[in-house]
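Working notes, structure below.
Shown here: the complex without one of its protein chains, the others still in place.
And then chain A:
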Amino acid sequence: MMNKISIKDLNLYYGNGANHALHGINLDIPARQVTALIGPSGCGKSTLLRCLNRMNDLIEGVKIDGLVTLDEQDIYQNVDVASLRIKVGMVFQKANPFPMSIYDNIAYGLRAQGVTDKKTLNEVVERSLRSAALWDEVKDRLKSPAFGLSGGQQQRLCIARTIAMEPDVILMDEPTSALDPIATKKIEDLIQTLKQKYTIVIVTHSMQQARRISDRTAFFLMGDLVEHNNTNILFSTPADDRTRGYVNGDFG
């Protein structure tokens, strides 16, 4: 099986070294599968996710050592951050559509790369919205503000916006934590479709969600990667006592 992303001995420090947040993480993320990162709040799962598209670069005082490769290429050496983030798209915890129309939201990333051709943009907007299972709901109001959509629709809009850049990997940081069960179900179904084309890494608070949608699961605790395995194995026969305690609901 081919690994899309490979993480080796990754350490991360906040506040110029004051807070050691990730301790020597080693993790391989296979292509075209869903990898779930689980663990209690503050365990470092979101921090690790944000290492994969270098979103942590935006935070002052973050220091990283170790190796993260995408297609065997070190993403912290000789890589243009913008093109990395196009390849590794991200969907955030709270849907964050821009204050513009639905159409302009989807076209934003392409326009930022200098694409102005109307025909291309129209095609990409339609294709992305279809892939995000949103087209039928919004095709008659592409020019109306994105804030008029419901929370679940907004999150699917953000997924469509990411897909529009034709990434290889989609990172999702608790994408359904602010949504009701029906909207959550739609996003989970969408993730199952998307994994045929994209490598998906999802941070989730919900163990049930990890069980439902992921192929592999990694369990984090206080900055350590405790255990990672096929999702079924990790939940049925965890090797580590701490994992067993967490998946049985003893803590967290």
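Rule of thumb we're sticking to: a contact is a pair of C-beta atoms (placed from the backbone, for glycine too) under 8 Å apart; a residue touches a chain by one contact, two chains touch by 3 or more; residues count from 1.
Here is the rule we use: contacts and distances are computed from a predicted model.
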{"item": "Chain not displayed: protein name in its UniProt record (\"Phosphate transport system permease protein PstA\", \"Septum site-determining protein MinD\", \"Chemotaxis protein CheW\" or \"RecA/RadA recombinase\")", "value": "\"Phosphate transport system permease protein PstA\""}
{"item": "Identified contact with the non-displayed chain, of A:Ile5, A:Cys158 or A:Ile191", "value": "A:Cys158"}
{"item": "Listed residues A:Gly44, A:Gly89 or A:Gly223, member touching the removed chain", "value": "A:Gly89"}
{"item": "Missing-partner contacts on chain A, residue numbers", "value": "53, 55, 58, 60, 81-86, 89-90, 92, 94, 96-100, 108-109, 111-113, 145, 147, 158, 161-162, 165"}
